[in-house]
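As you look at this complex, bear in mind that one protein chain is not there, while each of the others sits in place.
So, subunit A:
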Amino acid sequence: MDFEDTPEEAEYRAKARTWLENNVAAHERERFPDPLTRARAWQARKTEAGYACITWPKEWGGGGGTPIQSVIFGQEEAKFPSVQAGYFTIGLGMCVPTVMGFADDATKQRFVRPAVRGDEIWSQLFSEPAGGSDVAAIRTRAVRDGDDWIVNGQKVWTSGAHYSDYGIVLVRTNTEVPKHKGLTMFWIDLKSPGIDIRPIHQMSGKSDFNEVYFSDVRVPDAQRLGPVDGGWKVALFTLMNERLAVGGATGVGPADILKLARELPGSDGPLLHDRAFRERLADWWVLAEGLRNTRMRAITALSRGQTPGPESSIGKIIAANQLQQIGNAAIEAEGQFGIIDDPDLAPMKGAFHDAVMWAPGLRIAGGTDEILKNIIAERVLGLPGEIRTDKDVAFKDLPAGG
């Protein structure tokens, strides 16, 4: 029961650290016109050294390494904030593995290496207005036209579509069969005629996601991933990786509100002396440590060559709710002043306010709290699945609403 590396892990970590120290310094000396170009340059640098997609085969541009090496490099890289960027997470975490799993050799030869290097970015287009938690309920249609398919419909919550080059898209190809049996997966060029990408105006006022509209978009049948009407299995393959890609929350944590509570006045001295506040702080600390230590257990499984168990599924539920509660506790602790989110006036440049306005999204993205609890109940505890009244009904006969 310890946190020590094995000798091989320690050697890998030392090598990674040395490489990072040298290369982050060199990277920081270069000038770039924008953050995306900067991120691409860092990704290319990692690729050349075998530190991009560490677990992928070298022939595809990966590092030919093990999952634990990937974790170790990630831990070391996280110590350098200047190279942190999320542009490639979804593409390399979900989309390109799907391409590698289901595309022909020529397609893989064409696309995998440029994606690893960061030259090309991929998006995932599954969710729709009519299908969020129930992804198989999507309505975007693809109709066969010779060697092509004609796609019409709308996708939502597409992260990064505005800077992406390609995407994988799940569409309905058959409405005469039950919903899971009439879906097909394609890869698409997001610059194709008929694709319109519009930012979603989030409740926070920011725009981190997009809507993607398809109007008579022509997609060659050669871009199909998996069989016609066999897209659900392909989608499950993609989604297996989603919670790993969405995973940990960033933002304010217990240490931030502890710092705030030292300075904020409470009813009698600083807020940190308030008994009720201290009890809540303790609970937040326990949960944050619980998450950290649960990650250590998952890493241990990787280190032993095992697959991490279901315990890692608890991460997002806890992290998202914790973020919302800590953010809100901080603004409430500020009293009347707490309503002010001006970064020049609010504590931590408004980070607690950002948490309050971002957490509702995090509790939904990548599986809502409720869906995650269903997953724990069904896949971990072995309880029965939900009753599905749409299981044996042709898609065209399903009641549609909202």
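We take it that a contact is a pair of C-beta atoms (placed from the backbone, for glycine too) under 8 Å apart; a residue touches a chain by one contact, two chains touch by 3 or more; residues count from 1.
In the analysis below, contacts and distances are computed from a predicted model.
K.L.:
Looking at UniProt, which of "Autoinducer 2 import system permease protein LsrC", "Nucleoside ABC transporter ATP-binding protein", "Acyl-CoA/acyl-ACP dehydrogenase" or "Cation:proton antiporter subunit C" names the chain that isn't shown?
P.N.:
The record for the missing subunit names the protein "Acyl-CoA/acyl-ACP dehydrogenase".
K.L.:
Check the options A:Q223, A:S303 or A:Q324 and report the residue that touches the missing chain.
P.N.:
A:S303
K.L.:
Any idea which of A:I317, A:I340 or A:V393 touches the chain not displayed?
P.N.:
Candidates A:I317, A:I340 or A:V393; residue touching the omitted chain: A:I317.
K.L.:
Which of these touches the unseen chain: A:L264, A:L281, A:A330 or A:A346?
P.N.:
Of the candidates A:L264, A:L281, A:A330 or A:A346, A:L281 is in touch with the missing chain.
K.L.:
Which residues does subunit A use to touch the chain missing from this display?
P.N.:
Residue positions of subunit A that touch the missing chain: 1-6, 9, 68, 258, 272, 275, 278-279, 281-283, 285-287, 289-294, 296-297, 299-303, 311, 314, 317-318, 370, 372-374, 376-378, 380-387.
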